[in-house]
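The complex appears here minus one protein chain, its other protein chains still in place.
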């Protein structure tokens, strides 16, 4: 089992504030591991909406999630603020690998996650090629190396 | 069945921003009714923490929720911003009625909720009188009339 | 502030098992107050689906939640089993008041909640009269007295 190392804010081209909520904390007093994925979903979809690439309820293309994962390095907890960093690790014909870093007070990631979307037709749920406009927007979130 | 009317931002002494998350929306594309209570919990507990009245994991007094309720006037939805207004409707010997308004774009409440806490000893879970310091802080959140 | 009293399993014509989940518990080790509403939503919608009154994604009528509330009498906690009792307190022209009791180990309610749905056209979101078939099904869930 290889083990990812934490990285830093500068490794993520896009930053997004994600305040914690009371019931993000579980019985151990820290944000529950499943909540991290709700945060990933929020930062990815929010970027898509703000970049005018997703129009909820009207887009005929939707991003199906086919793979997710997360490495946890340090706890996060309500009421502390969390910042998400977003980058794109890979763009394929129909798929995108989003990579998200969550930061508490420190400059190193409290957690690093990823999210693979396959873009499909909303009706037939068959993969569709990523349009050029979206591909260009995704490339602004790529860094040199991807998820190493 | 009496029916509450919406009220406005000026009816709440304390305001708190509560960004929505992707999975706050249910299948109908609006914030699910149960999520409103997670927002109420967040604004109330955050105010208690910021006012130095609750120290998670260290307070020997905790607020048990004995009653909650909400009237929904207009939908809220991710990715739109939500602001919560908080006021105190009633302070008893051991109990507090918090009243929360949630606002979307408009100045009238999209929803009005309440939350009754009974303060108890964390060990024995028996009601304890609200300390004077907390009572004074709560009074700064009261308005003339309470929840009408 | 009037205060509801607990009632018993026999007060609810329909029963539904609702297993708890790990992150239903909050930092105090009990099911969080907002989770109760997710359970209410589940028992009501599940009954509607099982009774063939709601067909997700195909019904042109949907139930908008306009009011919810809950009184909490005793804690519930993961990993313990919860049973929901469901009854109908009132049926109006376009609205229904569902009343839910949640039970842990005892025969008295750990919590009593309600849920007012207004049935609307999915497109225009205007109230529509409750169809006769649905009205007859709802009446099988009424008891003598309603939510007293």
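Order of writing sets the chain letters: A, B and C. Residues in each chain are counted from 1.
Everything below uses one rule, namely that a contact is a pair of C-beta atoms (placed from the backbone, for glycine too) under 8 Å apart; a residue touches a chain by one contact, two chains touch by 3 or more.
Here the structure is a predicted model, which is why all the values come from computation and not from measurement.
The absent chain, not drawn in this view, touches the displayed chains A, B, C throughout the complex. When the missing chain is restored to the complex, the residue among C:13, C:29 or C:129 that touches it is C:29. Considering the full assembly, B:25 is the residue among B:25, B:42, B:68 or B:109 that touches the omitted chain. Seen across the whole complex, the unshown chain contacts chain C at 17-19, 21-23, 25, 29, 38-39, 41-42, 45-46, 49-50, 56-57, 77-79. Even with one chain removed from view, chain A keeps its contact list with that chain: residues 1, 3, 27-28, 32-35, 37-38, 40-41, 56-57, 62, 64-72, 90, 97, 116. Contacts to the hidden chain, counted on chain B, fall at residues 22-23, 25-27, 29, 32, 34-35.
Heads up, the rule we're going with is that only the chains that are shown with their structure count from here on.
Interchain contacts join each chain to each other chain, per the touch definition above.
Residue numbering shows that chain A and chain C use the same positions for more than half of their mutual interface. In terms of their C-alpha centroids, the spacing between chain A and chain B amounts to 30 Å.
Note on chain placement: the centre of chain A and the centre of chain C lie 35 Å apart, centres being C-alpha means.
Multi-chain contact residues of chain B, defined as those touching 2 or more other chains: 38, 41, 56-57.
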